[in-house]
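Excluded from the complex is one protein chain; the other protein chains are retained at their positions.
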Amino acid sequence: MSWIPTSLTAALRAPGLAPLWRSVAWVAGLFSALIALGLLLQQLNPEKRDPWKSPELLALKQQLVSEPNNESLKQRIRDLDLRLRQRHAAHLARVRTGRWLLLGGLVVWVVAARQLAALRKTLPVPKPDPEAEQKAEQVAAWSRWAMAATGAGIGLALLTVAFSSRTALSPQPVAAAASDFATATELALNWPRFRGWDGSGVTLHTDLRLTWGTNSTAGIAWKSPIPAPGYNSPIVWGDRVYVSGGTAAKREVFCFDARTGALLWQRPIERVPGSPPKAPEVPESTGFAASTMATDGRRLYVIFANGDLAALGLDGTPVWSKNLGVPKNPYGHSSSLATWQDRLIVQFDQGEGEPGASKLLAFDGPTGRLLWQQSRPVEASWASPIVVELAGRPQIITLAKPWIIAYSPADGAELWRVEGMEGEVAPSPIAAAGLVLAVVPSMKLMAIRPDGAGDVTKTHVVWAAEDSMPDITSPVANDQLVFTVTTPGLLICFDLKTGSKVWEKELDLEFHASPSLVGNRLVLVSKTGVILECAAARQFKELGRSDLGEEVHASPAFAPGRMFIRTVKHLVCIGPAAQALAQQP
Amino acid sequence: MNLAGRIALAVVIGVLAWATGARAEQRFPPPEFESDYQMPAMTTPPPRALVWQYIDVGVLAVALGVAVWLVHRKRSRTGVLVLSVLSLIYFGFYRTGCICPIGAPQNVLFGLLNPNYAVPWPVVGLFVLPVVVALFAGRAFCAGVCPHGALQDLVLLKPVQVPLWLERGLSLVPFLFLGAGLAFAATGSIFLICKLDPFVPLFRRHGPTWSLLLGAAFLLVGTVVGRPFCRFICPYGALLRLAAMVTKWRVRVTPDLCTQCKLCEQSCPFGALRQPSSGTPDPRTLPVERRRLLALLLLWPALIAVGAWIGAHLTVPASRLHPTVRLAEFYLEHKKHPKQYPIQSPEALSLLRAEQTWPELQAAALQLRHRIGLSMKLFGGWAGLVVGAGLIGLAVRRSRTDYEPDSGACLACARCFESCPQELLRRGVPIPLPTAASAAQPQSVVANLPTAAQTTNR
Amino acid sequence: MTPASPPNPPVSRRAFLRDGVRLGAMTGLGALLGLASTRSKAKPGYVWQIDPNKCVRCGNCATACVLKPSAVKCVQAYPICGYCELCTGYFVPEPNALTTAAENQVCPTAAIRRRFIEEPYYEYSIDEELCIGCGRCVEGCTRFGNGSFYLQIRHDRCLNCNECSIARVCAGDAIHRVPASQPYFIKTTAHE
Partner (left out) sequence: MRRLVSRRWFVGRGVVAAVLGRLAAVVGAEARAAKPPANPFAYDITKFRTIDPKWLHYQQVAQFKVPRSEARRVAIGPDQNLYVSAGNYVCVLNTAGQRLNEFALPSPVRCVAVAGDGLVYVSLRDHLEVLDSKGQRRASWESPNKKTWFTGLAVGDNDLFAADSGNRVVLRYDRSGKLLKRIGEKNPDRNIPGFVLPSPFLDVELHPDGLLRVNNPGRHQVLAFTVEGDMELAWGKPTMAIEGFCGCCNPIALAILPGGRIVTCEKGLPRVKVYSVRGELESVVAGPATFADNAKACDPTDCTTGGLDAVADRAGRIYVLDPVANDLRVFARRDGPTASSQAS
């Protein structure tokens, strides 16, 4: 191999060949450059060529979903699809050949350019260099600096990287914080707020005896005195029942054992930062503890008429408390609390609609931090908000004069609003069969489609039934019928789909408690303590009544096999007696 | 049917046997076809057969042998050139890279530290052979066997000399790169050296745009700067450099008498050729140099400590190169600032996995980060060590009587041989005649000869 | 002076030093070989492969491979295929009709061949030249079917990079080195 290459190289390096090599080098170089550029462009945006990303094709396929029998459309899809895929294949082939061409071009270029370079090579003309040594010293010095600089430079670069990066990764568990609230199922199986988890007054625990005839107390499992007055309704979590009570002097939370009725603990809410030293004047008709408590399954929340708001652990240990200011409210604050995930939702309406007076507030359950607040263009109201999943999104539904407004619990953004609330708004909204039902006190019942945005007064009111309507109690509904009962005792049944009246019935009773649904049974508790059970059906049918013999203003709460009713003095449990319960799961 | 083919068949059969083995009877029967339908088998084309890996090692060994012979015995630049072309074709364009000796150190270390990856013998061979050769005969691998080197060598057209001081300054980089590559490989984070390799994508004619462009850029720079990757980046080169420093048979411009004609001075495009320097130091500078050396020796441990300290602080960003840690961090970030990722997007699916396996993932990530922190400290220490050693190396004065390549930096490309008149005489190759371009040239040569003689007689 | 003549004293000291270091290096390499031999029992080496039970069909296989089109392809495990007429791996979620027309196919490159066997059974097979390894069909088959479609790295195409660029971004952490002697996962799911 010694002589062949040498002679060969000698031949190739005949000086005469220089121009040839030069032109070859130029041609090959330009050729390669062009190919390389082409390939680069192909490489830079391949997406354009990917058939599966063609917006046109996607659009056509989308269109086909809406018009499945459009043959010409199908044909267009097929043609386009074929065209796109052929283009894709062509692109791949092009790139493949392009790469080989580039390789070839470069080989030729390298060979030619090398020959050229060899031909141009001339022997160096070294001159004796007297100060070579000094130069060497110079270079040595520079070298030291260069090396130090390299080291330092890299070191600094690494340092900047090191100190510009933060991390959240640590041995602490994070998942715990994620679910600091009960699941929807848990909430639904308990009675975590006024009128149940979704505020509809419907219980999932349908196997319970509600009445037992009038002249006995057979149905009463137990009956325990509540140490402090209050119009709020009981809430239930697990086998605990909670109520609040209050006077100008002292405001408290009480916890009862659901099985035995024993008062397990009572916790005064005192030394609340910002709480007025002297309790405000509030009328007897509402008192200090008209608002029902709420729980997210981890903490209890309670609010009083003096604006004190507090969170307790399920065992009564204080978590946080604050004062929202004494509400400007002729009857005293009575809107009940609501929760969403680990958030507390407070509807705090006051005044005559002066801007900024009425608010909707969301607090972080564990800390009490204010997460967001929305000022509401409404007057004081006494209705309670509900938080429900409607039209695929969680919504807070609020009633007050003059607006029905829905908010997003995540950020408080207003979702939609409907005008038309009048009078003193006390009945709370409910959601049934995908509709929102709102009572305009003693005037009408409205059904609203909750999938709108902005002011949907014109567009989303499905129906409105003008009739003698409640001024205190809230409606209740299954997915076919809606029931309302007025204070003087007029019970009306509407068709949920149409709003047409199905039947009405004069009851010889007065009502402050809102009606409830137990399976297909409608339960009413009268002001005088009469429990009335009738069929939630298209004809009125009384199924039974019993008498507690005590005044009742609060709405009942439910647990598996039990119903809890707060009378003016007592907490009453309707259901099998404690020892009977022991066997039950 | 060739050997590979037969092995392929064996593998397929093996796989099928394994597939239709123990659990087969558990399988719910597919439909019984009334037509005489034969159910096709799933094809399993085998990977590149094992023999070929041994063959590669064999070829490597042979090529190394030839290279040594060409450089030390035959002393033929042309030969080396031809060999490098062949290597480029075989190791480069035919074998398209992985696993190559440059990446092999990572596999070796990874294999030694990772229980469920045992280094295959061929890989060990790829790693060891060039080093051994370098220990005895210099960087023959770089000269004509490494496809990366060959490629750059071929495109080197108009060498410009990189100033020596810059050369020395940058010569630190390969060592640091080697340290980083090993540090990451040891923890299984990433094979950095392979990830950043600029030429393998060219050999494959496939790869991410950025790396193809990187390769192109290196080649373009390489047309004027001799082998930029080999000199200023290549981590394996750093290893071989260390080995070649203590090589037994050094590459010399000529085995014969050096006439100090300086004709070879410019002939090395890689800045490896060193001028003669009298070992006798200048008495005026001597104390300064002594003090400098002393200071550096004392400074060395401090440098190492600083390096380790920096390394320790690199733990967090470095550990992000490990997919597991990265996922854990991504998950936590997502928990803090939730973001809606499109349905079935990789991000969404990764987050789902993190969600489902969080405690284990967290534990794994933390453990990994601990290990990575350790290796980063070591890397930092190594960096300090390298810088210190470099400075000290400069501080000690070497004496050279002749023009000769620095045995560590010399890539044994045999270029300088051609430029030495003595060598050409020895080989009976005609000395190139002066061209019109340099008329003054012959005298200069002649003029130098006596001075050379004097210097030697001194 | 001639090459034969003994070198000057300082050089010889250096030479001695060098010999020492070289010896050390050699012993070091020897030790390394020893260690390696204890660790690697003539392992035939490794290849990259996808564990179908960890694969989550994120689509990275189609995009992240250094090869275009990817070395990952969908494979059909015929013995566990249901030969369904309505193949959720072949048809889009709501096919307009159970025909091979473009608008009904889930595969973006029409790489799945549908062949009638007998009422009501159809054979589905993959044309690897067209398949890009996106895993859309795998998702459909796995979600509603027997999971007889699944993604595998095809070793006649795979370059077996030292650093598999898909493995680095795999959303399911499904890609790992497997012994080259068993280069494929063969699905044998017991249907229970």
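We call the chains A, B and C, going by the order they appear; numbering starts again at 1 in every chain.
Simple rule for what comes next: a residue touches a chain if its C-beta (ideal position, glycine included) is under 8 Å from a C-beta of that chain, and two chains touch if they have at least 3 such contacts.
Owing to the predicted nature of the structure, the values given are computational and were not obtained by experimental measurement.
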Options C:R39, C:K73 or C:R136, residue touching the unrepresented chain: C:R136
Which residue of B:N114, B:S277, B:Q344 or B:S399 touches the chain not shown here: B:Q344
Contacting the left-out chain in the complete assembly, out of A:R49, A:R87 or A:H205: A:H205
Missing-chain contacts mapped onto subunit A: 22, 25, 29, 33, 40, 44, 50, 52-53, 120, 185, 188-189, 202, 204-207, 392, 433-434, 478-480, 519-521, 536, 584-585
Positions on subunit C where the hidden chain makes contact: 53-59, 62, 81-88, 93-94, 106, 108, 120, 134-136, 139-147, 172, 174, 187, 189, 191-192
Hidden partner interface residues of subunit B, rising order: 28-29, 31, 157-158, 209-210, 213-214, 216-217, 220-221, 223-224, 339, 341-347
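To be clear about the criterion, only the chains that are shown with their structure count from here on.
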Interchain centroid distance [CA atoms averaged], subunit B/subunit C, Å: 26
Gap in Å, rounded to a whole number, between the CA centres of subunit B and subunit A: 55
Overlap residues in subunit B, where contacts from two or more other chains coincide: none
Residues within subunit C bordering two or more other chains: 68
Contacting residues of subunit C [partner subunit B, same complex]: 1-3, 8, 10, 17-19, 21-22, 25-26, 29, 32-33, 35-36, 39-47, 56-60, 66-68, 75-83, 117-118, 121, 123, 125, 139, 154-156, 158-163, 165, 167-173, 177, 180-184, 186, 188-192
Complex contact set, residues of subunit A against subunit C: 46, 50-52, 61, 64-65, 68, 74, 77-78, 81-82, 85, 88, 92, 95
Subunit A contact footprint on subunit C (complex, rising order): 68-69, 92, 94, 96, 101-103, 108-110, 134
